[in-house]
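Reading through the structure tokens given below for one structure.
Every protein chain of the complex appears in place save one, which is left out.
Up next, subunit A:
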Amino acid sequence: MPGKTPNSNGRKPVENGLQKNSKDGEKSAAKGKPAAKKGAKEGEDMTVVVPPSKSTKQSSQPPPADAEGDVAMEDSEKTEQELEVKVDPVTQTISDIKSNFALLDRAVALFDARFSLRALRSISSLRKRLNPDILAQVIAESYPPTSPSASVAKQLLSAIGRENVPLGRQSSGSEMEVDSEPKAQAKNGSKKDKDANKELIPEVDIFLAILVQVYMFDTKQFQQGANFSKYLSERIHSLNRRTLDSLSAKVYFYFSLFCEQLTPQAPSPQSPVVTLRPTLLAALRTAILRKDIDTQASVIVLLLRSYLLTSHISQADLLVSHTTFPENAANNQVARFLYYLGRIRAIQLRYTEAHEHLTAATRKAPASQCALGFSQTATKLLLVVELLMGDIPERATFRVTNMEQALHPYFLLVQAVRVGNLEDFETTLAEHADTFRRDSTYSLILRLRQNVIKTGIRMMSLSYSRISLRDICIRLHLGSEETAEYIVAKAIRDGVIEATLDRERGFMKSKEVGDVYATREPGEAFHDRIRACLALHDESVKAMRFPMNQHRLELKNAQEAREREREMAKEIQEGDLDEDDLGGDFDGM
């Protein structure tokens, strides 16, 4: 362990302490979850939820054990009382936030982005519990008034409207609800002087700032949020630390989210989204130069989103062709990127590519409930693209419980296309025009008209060996027989049907349908599937992760084993060891 923390001696004790903490914190958090569920059932949440919060408290405060013991006793005595219910979520939240600091510390010390990602993941659970008081308290407690980063803390505080909260530990008592006071004060006294010489890493600043962003977004303070994000992005830009990458990606994400919400909203060319683009492009350039994969991926996705919001398709296309999306970006970003790419390609009539990207997007979309909106939107677009390609989506897609309702208009659409009924198609289009427009699939669906006609012709060519153009015209509600003739001729050329036209007598004669298995089609389908399987195998091999320096550990183990062997051999030579003592292990060696 000590070999891996390349820090100066002065900081080591703190660091080690923190590392231990975080482990404790994780454990308790893991324990806390199932326990909390159980507690909720029994109707006495707090008895069960409190211990984890205390254990994290305990571990983050190394000092006096006896004081700690007192508090624990107090807590357990009070658990039955209603009073506790008010306070505990606050302390719990605070300690949860703080446990993330440890993760960030570890991320910096070990230079492993996984820890910061873990910290970021906790945001979604913290999100609902945030309020300015909690944030102010955390900030005040984390920053000693004398430290050089105090100005940063001031900024954070003013952003949430708590400028008057003094920095340092003492404030916490007064800010908090009454009954936690003894607890807070007991610890404050001893902790304070240790804090003074401990410098806060910038990662913690930014993490707190992200929490502030989240809080502002949830409380709809969009303008303030945008201003704050602007300041924040400038600060990140000046910091240039690789361990900040995943955090800065998040900062830009919220920045652009704020801008989207400001008036005038998106389609208007005066929207703040448009003015944000230079900032994002600059961030992208810097991220590429610094090989900052997280920010790169996230900013590309944000730019694409912004371009598509204002329908600047050609710009979006240019962006895609001039940048390479980082290969090992986070899965969620990849899914988003693929969705936007699929959208661009669909608009450009490159349906095959669009289909490929959208299928990948829907598969990569997280399966959990929180990303349901994304998978619904992506599925909708995928369905339309499939229809445009002349395929009929599977019925099962519409039966998935959490999709059924959202996809209903599309289901009707598919039905109309499948039967080739132009009338049904028009009515569905008119009825659900608003839905389609909201999903921004309307213009794509308008293009489906020709597919409906084609399917209609195909159905007729399959059912009749000979049909007059007049009948086709009537059934498909086409304007005239001439129109029908041209359309059928085009369908024959495009390979939709196998038939010939007779102009003098005015009918369409279908050719005999050949045996599919005599063609190369089954072979091609088979080939496609095998290729997909092989690609999957390759990707999973690539996705395997090997911990850093693991091979050195193995070398060390091997060395030790060799030494043991030598010792044993020596002992045998000396005759100290009997045959029985050796056991099976030795044989193995």
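By definition in this document, a contact is a pair of C-beta atoms (placed from the backbone, for glycine too) under 8 Å apart; a residue touches a chain by one contact, two chains touch by 3 or more; residues count from 1.
To be clear about the criterion, contacts and distances are computed from a predicted model.
Its record in UniProt calls the unshown chain "26S proteasome regulatory subunit rpn12", which is the match among "Mitochondrial 37S ribosomal protein", "Putative exosome complex component RRP41", "26S proteasome regulatory subunit rpn12" or "DNA-directed RNA polymerase subunit beta". Between the chain not shown and the residues A:R127, A:R242 or A:R437, the one that touches is A:R437.
Residue A:S311 is the one among A:S122, A:T219 or A:S311 that touches the chain not shown. Per the touch definition above, the residue from A:R241, A:R350 or A:R418 contacting the chain not shown is A:R350. Interface residues of subunit A with the unshown chain, by the touch rule above, are 266-270, 310-314, 317, 347-350, 437, 442-443, 446-447, 449-450, 453, 478-480, 482-483, 486-493, 499-504, 520, 523, 527, 530, 534, 537.
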